[in-house]
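To start, the structure itself, in structure tokens.
Removed: one protein chain of the complex. Kept in place: all other protein chains.
To keep things simple, chains are lettered A and B as they appear, and every chain counts its residues starting from 1.
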């Protein structure tokens, strides 16, 4: 595809020579027939060194006049990259049909357009909607329901009774609907509470590789529409996350925590149970959240507080040595006053 | 079942109208034919809004006189919930027998009452006791031994020579007996130490989804009776945890750490190697434990110290701004004294 054509397609503007593009590559390694991508204005200097045929850049980027590569200026280079990649790398869904080695129970209802990979197990009562792809070795438990156009990657385990919407994607070896971690203590030993609730993943949810989402004790654990979970995230029983929130890798939620709409959560952040995180909040990486987070606030730290308070605390701590030095000085001056001396006279005496 | 009958069964007391109950549901969503559950006295106000037919509550709960739902007062509502859920939702174990697609090695010894799911692999020398259920796609390595009434969920990998007791439950995609992370450094490169020890899971142990327990270098990694591990926990080689301890999700133990009896460990807590955590200790979530923990103490923080010390440290840090303000004031007053002035006279001059 020619750069000019691409620019038009992306509602952008080509600056520089027309060039034929056959693929997309990182700025550092792209060749003269490839499109690259630059998102951060602060990295504009790298345009001087790239050999890319053309580069997607923000429309208002200030580029050095010595830049010789063609630029395609667009409003949102990341969104443009998405469209370009979808063009150059269209998804290759497997053919519909059930692999002969898959074990599909008689009572399961699969749309004829569904693809089921080798060694998959679909138990009785499970339903899978049009265009969904069930990968190799996937386990779908009794009475699960999947919508249309889902992508369930190899090794995923979906326990019985889980309800999954349309266009949900679950990456390899994730686990949906495992029993929650709840035990009564009776005569000094733990007795497991049966977890008879379920997991609901609404439309357009993404679940990362190795992530685990526990079923509810009673009722449901629910991931709301459009919410994206990265790899190795842990969602405990009865949580409710989203809609349209994003959770980075290795974050963990204890039981019954509620996270609102449009929330962004950093990697390795942890949440105590029974908390509420308000809409639009941002939680920094590795935060330890032990109380509610107000909407549209940015919290960070251990324990998590407003980001600016955490920075202030760190600054305060750093000032303790200065405080001690000043305190020592003032103690000396007070001693001199008590002894009837003045610092001026002392310094004249060479002290 | 009628509420009065249930109350008798649970050694409890029915307060309010008799009612027929057909299931259990959360307090917020339960209908008039359903039993709900309230554990925390602080949430007693919610009884005014529920439509539940009856609610399990602590025997000494003070409820508003306007509460119209029936209450079943019991000593331990959580233990009562367990018994009720077991009554309404009895476990439906699969039929005994080996699925035709499972690959069971000639030398494996399975009790006739064992159930083995599709695509499971049981290698030679493995033994599985009466009533155990091996899920779909489970891998049991050479010479593994499982007791009776175990539940090994889909996708679990149990490496060779692991020893598993009775009533052990391992949730989906967990890994038991992987090689420990130990390397000698020779000529600047890592050389893997063969890990020839094993993993032992004693009776009534629970292992959460995605959790990994490494085999010992020599000897064993042992989880003692009744200990419960949540999801995505990491137990390194030669650790020894329990008995009757509980470890929340994403906690991690470096090599050779010993955790005693009845210990409670919060989510995302981390333990350096070769530590001892005493019986009855409590370790708060996200703690970084870098030295031994005394029995029956509550530690928290990074690094972990006695909980009250960590709170004290946080309070101290918060006081630094106040300290700086007072220090500035005292410096000004000392300067005045040194210059022969007094604050009273200064303030009279309008300063």
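Basically, contacts are C-beta pairs under 8 Å (C-beta built on N, C-alpha and C of every residue); 3 or more make two chains touch, one makes a residue touch a chain.
In this text, all values refer to a predicted model and were calculated from it rather than measured experimentally.
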| item | value |
| --- | --- |
| Touch criterion as defined above, residue of B:115, B:212, B:227 or B:245 at the omitted chain | B:212 |
| On subunit B, residues whose C-beta touches the chain left out of the figure | 101, 103, 119, 121, 137, 139, 155, 157, 159, 173, 175, 178-179, 181, 183-186, 188-194, 196-197, 210, 212, 214, 216, 218-219, 232, 234, 236, 238, 250, 252, 254, 268, 270, 272, 288, 290, 302-303, 312-313, 316-317, 319-320, 323, 326-327, 330, 333-334, 337, 342-343 |
| For subunit A, the residues touching the chain missing from this view | 24-26, 28-29, 36-37, 76, 78-79, 81-82, 85-86, 88-89, 91, 99, 101, 117-119, 135-137, 153-155, 169, 171-173, 204, 206, 208-210, 226, 228, 230-232, 244, 246, 248-250, 262, 267-268, 285-286, 301-302, 314, 317-318, 320-321, 323-324, 327, 330-331, 334, 337-338 |
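Operating definition for what follows: only the chains that are shown with their structure count from here on.
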| item | value |
| --- | --- |
| Distance from the mean Cα position of subunit B to that of subunit A, given in whole angstrom | 24 |
